[in-house]
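Here is the structure we will look at, set down as structure tokens.
One chain of protein is taken out of this complex; the other chains stay put.
Labels A, B and C are assigned to the chains in the order they are written; within every chain, residues are numbered from 1.
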Amino acid sequence: MTSEIATRNLSKWYGNVLGLSDVSLEIEAGITGLLGPNGAGKSTFMKLVTGQMKPNIGTVSVRGAAVWNNTSLFSTIGFCPEADAFYEDVTGWEFLTGLLRLYGFPDREVRERAERALDIVDLAADKDRKIKGYSRGMRQRIKFAQAIAHDPEIIILDEPLSGLDPLGKRKLIKLVKDYRAEGKTILVSSHVLPEIEAMTSRIVLVHQGKILAQGDIHYIRDLIEAHPHMISVTCADPRAVAARFVADRSILKMSFGTDGRTLVVETHNRDAFFSRLQEAVLEAGVEVDEIRSPDDNLQAVFDYLVGK
Amino acid sequence: MSIEVEGLCFSYGSITALDGVSLRLGEGAIGLLGPNGAGKSTFLRILLGFLTPEKGRGRVLGYEIGREQALIRRSVGYMPEDDCFIAGMDAVTFTSYFGELSGMPRQEAMKRAHEVLFYVGLGEARYRLLDQYSAGMKQRLKMAQALVHDPQLLFLDEPTSNLDPQGRKEVLDLIEDIVSKKDMTVLVSSHILADIETLCSSVVILSKGRVAAEGRMEDLRAIHYSLYEVKVKGDGTGFKRELEAMGCRVDETEDRVIKVYMPPEGGRMDIFRAASRAGDQIRFFTKSQTSLEDLFAQVAGEE
Amino acid sequence: MTVIREKGYYHWDGSLVERRFPWWPITRTGILLAFRKKRFKLFFAAAYLPSLVFLAALYISERLEDFKFMLRGSERVIQITPGSFKMYMTNDGLLFLLVLVLVFAGSGLVADDLKHNSLQLYFARPLRKRDYLLGKMAVVFFFMLILTLVPGLLLFVFKLIFSGSFKFFTAYPWLPLSIIGYTALLTVFFAFYTLLLSALSKNSRYVMILIFMVYLFSDILYGILHGIFRSPYMALFSIKSNLAQAGSFLFGQKLPFGFPAFWSFAVLAALCAVSALVLRRKIRGVEVIK
Partner (left out) sequence: MKPVDSNAPRPSPWLSVRRVFGFFFFLGRRTGRARVFFLLGLIPVALAVMVRILLAGRAAEAMSVFNDILMVFYLQFYVVILALFYGTSVLAEDIEGRTMAYLVTRPVSKPSVVVGKYAAYSALMAIMTEVSLTLSFFIMNSGRLGEASLYRVFFGYAGVLALAILAYTGLFTFLGSLLKRALLVGLVFGFGWENVIQYFPGSTQKFSVVHYLKSLLPRRPVTGRGTLSVLLFRLEPTATLPAILVLVLVGAVCVGLACWLFRTKEYLPEE
């Protein structure tokens, strides 16, 4: 797959504050989640990709072309900033059409695109109200609208879901997935891990300006062989189930939950364990309430890599 | 009983924000939920006395809203939703400043400010200017100023928004630790349902200015039919065919979670038998309680 | 007995105290923030220039003989009278520098709180609106008094020291009172004036322009109206002229404008009243957006 966004040992700092150091990355079409603690460099990276900042070392290019001051590139990029900052005295409609006109679209097309964008984020009813009077959720949605109104190929979203209620979040996640289906490239940064997991399994972990890991979450999970996989089984008689595994060499550690109903197993070979677990449960006739692997989500991978 | 309100009504001009809310909230951590514009922030602001309700009255910690507002504010810590700080100040001065304004003597406020800043994880950055604080650090700073005068009641409006995973964990641990000491009530309004589920023992769901649901977490979440969620290795077509053959209704979400609606007579072991018959390996299995999200959608009615 | 301090939240064992001046922390912090602004100290120091000039004049007037060689031309002997104090207190240069200090220190007093919406933090505390406003005003009181009252009284004392006798004091015992009266008037007015403009907008840059523009414009308006109508009452439009008129009255000097000083006091008081009204309405716990 050709890479849409590519950086080669990209470094950026302002004053003595480190933003990014030596980041080489390739981002293909589809949704890529950008993840990292506060001040890890996510916003810095996004500002470099959208040409708001000049790299100190290295290059950042979109579709092969360097980004800094390359305005012809910006008509194919949509950016949704993190800051809750607007031209407060204008209405949603004026804000959207004003920015759309900067692309040089003829007036008729500006109106069409604005209407379509407003429908997508369902703000059509509030288009004539001043942004000053918008609620936090509506402000977030109008900000998203201005990022996609000109139908860009590459969409950069910095914390797009902050301030939205669960229903708003679901709509936006669905929307981002629709854009993936249209073959666009979407880079999303978010702090709330479940949101990123709901959108994509392809993530880039950034920490203290460096790339910790990049790729499919599960692939990364399996990659980290050093760290054994945890599986928790909740049932009426966990000790009966455990008894069947004592002799199994691939089991590293077993522990029992304080509630006396859960068995937590750490093993290198998840595959073997799961198949044997199924037989054990059926033979022992033990009612199983729940089987879960607590560390197969982003939070665990993150904690592990960040060295918790 | 920390908060009692009767028939609260309030509207911003033509938009009614609260339409007859009556609640009696006890100790521990209480979750306040509701879609945008359901009236959560308005409710908090009325309790704090920023807004006077058109109808209805209420008592916070036994003090009457409106008349004994100063007494309420002495023992309440408020963490607002939107960004607020004072430019040109560092974190220690900022926190001790608001401690003093709450009535703490200056030296005590300074001592307590350092302590509280460590609680919220701003220990190292406490001498830096607030202008250089990131959104997440400002979020923790708001928490610090709400805790500095050691209130009996904490109002937290979106405490974990724009916090990174580590930050969120620290703030959640801090709130859990506070609540566990049983001598401080916390009212948490948040959109991140996972947080409410970990923190709160009871929940109030507001929708369109009215109380849509209220009660302890367990009671609200118990559901009647048995719904199981299963993930198998591979695509699981064989497994699904076996289940349908046994009369279960099956559908699959986009991230490959198979939802199995088991008829009353069937047992959960049938699912395991179906899997082994189909030769598929179950890797995730749970009896689904209505997750707060479904409850939220169901109650708020927009699903 | 080993005690391990557990990690986690600890209560504060002290108890909240009902303070006599709840507004004092606001003032102290306001002053602290002003001094932290870059280049503020420069403007602040510059505002002392007029008092240094007056001090030099004081010195020269006492030691006329030593400075004979400098004054060969002018017969006019420098004689320090309450009039010269009044002239110092109400001259354009000092007022211009005071306004610059106001622009620098006062523009953000309320505007920054509105911009970063920290009002809700203030009013989530047992703080009345009066305390908040008094605290912010006291910041302006501090800067105005330290730039007018303190130098004024010091100059009076230096006059006694340089002349080596209390003759001046016995001749004009009421002079310190006029100095205090005038500086109090000036300070209260400028406090209301600055806070009113600072509460009008979130953008402190716009407030800076307002503080400067309204003061200067009022004087230009006087100049123009006077040019047209030639009537002394036009001076009521100018803040500077009103202060000068009120100052002359307080220093018992000839009134610079041909109308009773009462009118100037009335105009200044009216402006303060307007400011109080606007501030009461504008400062609320939270911006209620319709």
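By definition in this document, a residue touches a chain if its C-beta (ideal position, glycine included) is under 8 Å from a C-beta of that chain, and two chains touch if they have at least 3 such contacts.
Predicted, not measured: the structure shown is a model, and the values here were computed from it.
Contact with the chain that does not appear here is found for just one residue of A:G64, A:G215, A:G257 or A:P294, A:G64. Of the candidate positions B:E54, B:D131, B:D235 or B:D251, contact with the hidden chain is made by B:D131.
Of the candidate positions C:R20, C:K38, C:K254 or C:R281, contact with the unshown chain belongs to C:K38. Between the chain not shown and the residues A:Y103, A:F245 or A:Y304, the one that touches is A:Y103. Interface residues of subunit C facing the missing partner chain: 38-39, 92, 100, 103-104, 201, 203, 205-206, 208-209, 212-213, 216-217, 219-229.
Residues touching the missing chain, restricted to subunit A, are 2, 4, 14-15, 17, 19, 43-44, 47, 50-54, 63-65, 69, 71-77, 79, 81, 83, 85-87, 89-90, 94, 98-99, 101-105, 146, 150, 153 (touch as defined at the top).
Just so it is clear, only the chains that are shown with their structure count from here on.
Overall, the chain located most centrally, as judged by its C-alpha mean against the mean of all protein C-alpha atoms, is B.
Centroid to centroid, with C-alpha atoms defining each point, subunit B and subunit C lie 48 Å apart. For this pair, subunit A with subunit C, the centres built from the Cα atoms lie 54 Å apart. Residue positions of subunit B touching 2 or more other chains, listed in rising order: 82-83. The multi-chain contact residues of subunit C, meaning those touching 2 or more other chains, are 289-290. The touching residues of subunit B, counted against subunit A in their complex, run 34-37, 81-83, 132, 134-137, 158, 161-168, 191-194, 233, 254-255, 267-269, 272-273, 275-276, 281-287, 293, 296-297, 300, 302-303. Subunit C meets subunit B in the complex at residues 8-12, 14, 16-19, 22, 25-26, 29, 32-33, 36-37, 108, 112-113, 116-118, 120-128, 284-286, 288-290. Residue ranges on subunit B touching subunit C, taken from their complex, read 12-13, 45, 48-51, 70-71, 73-74, 76-78, 80, 82-89, 93, 97-98, 100-106, 108, 112, 115, 119, 145, 147, 149-150, 174, 177-178, 181, 183.
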